[in-house]
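Since the structure comes first, as structure tokens, the remarks are kept for the end.
Note that this complex is displayed minus one protein chain, with the remaining chains in position.
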Amino acid sequence: MGLIRTVVLALALASAAQAQEKFITVASTTSTEQSGLFKDLLPLFEKKTGIQVRVVAVGTGQALDIGRRGDADVLLVHAKRLEEKFIAEGYGVKRQDVMYNDFVLIGPKNDPARVAGTRDVAAAFRKIKEAQAPFVSRGDRSGTHFAELEIWKLAGIDIAKEKGAWYRDTGQGMGPALNTAAAMNAYILSDRGTWLSFKNRGELAIVVEGDRRLFNQYGVMLVNPARHAHVKTAMGQAFIDWLLSTEGQRAIADYKINGQQLFFPNAGS
Amino acid sequence: MSAIAEGLRRVLELDRELWHIVALSLEVSLSAVLIATVLGLPLGALLAVKRFRGRRSVIVLLNALMGLPPVVVGLLIYLLLSRAGPLGELGLLFTPGAMIIAQSVLVLPIIAALSRQALEDAWREYEEQLRSLGAREFAAALTLLWDARFSLITALLAGLGRAAAEVGAVMIVGGNIDGVTRVMTTAIALETSKGDLPLALGLGFVLIALVLALNAAAQLVKETAERRFG
Partner (left out) sequence: MAGSILPLVLEEVAYAPRGQPLIAGISLTIDAGPSTIILGANGAGKSVLMRLMHGLLAPTSGRVRWREPDSPSRRRRQAMVFQRPVMLRRSALANVVYALALAGVPAGEREPQALAALDEVGLRPLAHRPARVLSGGEQQRLALARAWALHPEVLFLDEPTANLDPAAVREIERVIKAFDAAGTKIVMATHNLGQACRLGDEVIYLQAGRVMERAPIESFFARPATAEAAAFMKGELPWV
């Protein structure tokens, strides 16, 4: 027993020594990380302030849970209603808009439900259900999953009751879900960022985009130090301020894949 | 085939990043095996040599723990190390330290159970002679450990294989943070989920090559030493 305690203590000391480095922990979502945004953005912040930003990328639900537990200093997610609830419950300090992107409806090039070209995503969903064309859902309580459920509601469909074998609830992140959709030649709702950097497309392409209801807002929050005393308030706030600053916003806008901008800064709007 | 070639090419492009990932994987898994060995070998030796009430239950439990699902261990260690948990003060979550702890927990039963088996067989051969020479349990256990060192290497390699191959535990307690807690297995999982299958494959082959190299080295050491000591 004594030996075990010694080992754990040694590891803690070693980690603490490493923690002499200035760093903050940011909980964000898989879609944000997989878009490659952080790899582009964070070195700019680190060079300016010397603060290392460590991003733990998980589903929105888990990111918020990490925040509630105090295991991160800052949250950057895209589920506005859940974020507001987070603040209301006292886990976070303030919620601010950072940037937005949009969702796109992806589908097979041969388009069995005949939805390509329409701007009405709710109508497209209705057609998919009528055609009973295969549709992959993330099913993981992520921001994207919530957005998808919203659209079913707008289309007047109670998806929980009306789904059939054509509706594949996979419980996976965006990347794996896209993999599944590519393998099944199915329709799937995705955020544009992940789609643009997704390489395993198979026969899939964007079939519907531009609907206002596909708007996807990202918000940033400082985890409440009143709740968790160890939160790195000053450094975390510095990161948030930078994201919302002209410099940070421009860096976000400058991030492109194949010449296409992924995220649109809208702080202070 | 071309996917593999493409993958290896992409992997070689990664260069510094890949080097960091490989180094971290080795650091975490080897540290975990070291800790599990320091704790597990004496445990295995004790179980092999000492007779006590409940010994059989302990052995059955230990054997069963070899099959602990990594993701469950990851979750449990996560709950322990989280700020909201009992050991939150240590600030170990999302660091390589947490990954080492989780993997040590996974590997410890393997080393203890396999060494117990090897040492029990050895004890059957050595017991009378060692007791005749006056070695009491503790001294005898140490002698056994040293004498059975070649079969014990196999137990260590099994533990190392388990640590190097698992992704569930290190993903949860490490957070797969770029440049900090990203190891080979979590990198492979990430690239797969991004749809970058050639890169994932390439990384996979590097991992396999690494484990093969470690095993080959261990075999070499074993054979050379066996020739010297019989």
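A and B are the chain letters, set down in written order, and residue numbers restart from 1 in every chain.
The definition used in the following text is that a contact is a pair of C-beta atoms (placed from the backbone, for glycine too) under 8 Å apart; a residue touches a chain by one contact, two chains touch by 3 or more.
Small disclaimer: the values here were computed from a predicted structure and weren't measured.
Trainee: Which shown chains does the chain we cannot see touch?
Mentor: Visible chains that the missing one touches: B.
Trainee: Out of B:Ala23, B:Leu61 or B:Ala139, which touches the unshown chain?
Mentor: B:Ala139
Trainee: Have a look at B:Glu6, B:Glu27 or B:Asp147 and name the one touching the chain we're not showing.
Mentor: That would be B:Asp147, which touches the missing chain.
Trainee: Just checking the interface: what residues of subunit B touch the absent partner chain?
Mentor: Residues of subunit B in touch with the missing chain: 125-126, 128-129, 131-135, 139, 143, 146-147, 149-150, 228-230.
Here is the rule we use: only the chains that are shown with their structure count from here on.
Trainee: Taking each chain's centre as the mean of its CA atoms, how far is subunit A from subunit B in angstrom?
Mentor: About 34 Å, centre to centre.
Trainee: Considering only the defined contacts, which subunit B positions touch subunit A in the complex?
Mentor: So the residues of subunit B in touch with subunit A come to 35, 38-39, 82-85, 87-88, 90-97, 100-101, 104, 175-178, 180, 190, 192-197.
Trainee: In the complex of these two chains, what residues of subunit A are touching subunit B?
Mentor: Touch list, subunit A to subunit B: 3-4, 7-8, 11-12, 14-16, 18-19, 25, 30, 33-34, 38-39, 54-58, 68-71, 172-176, 178-179, 182, 194, 197-201, 228, 230.
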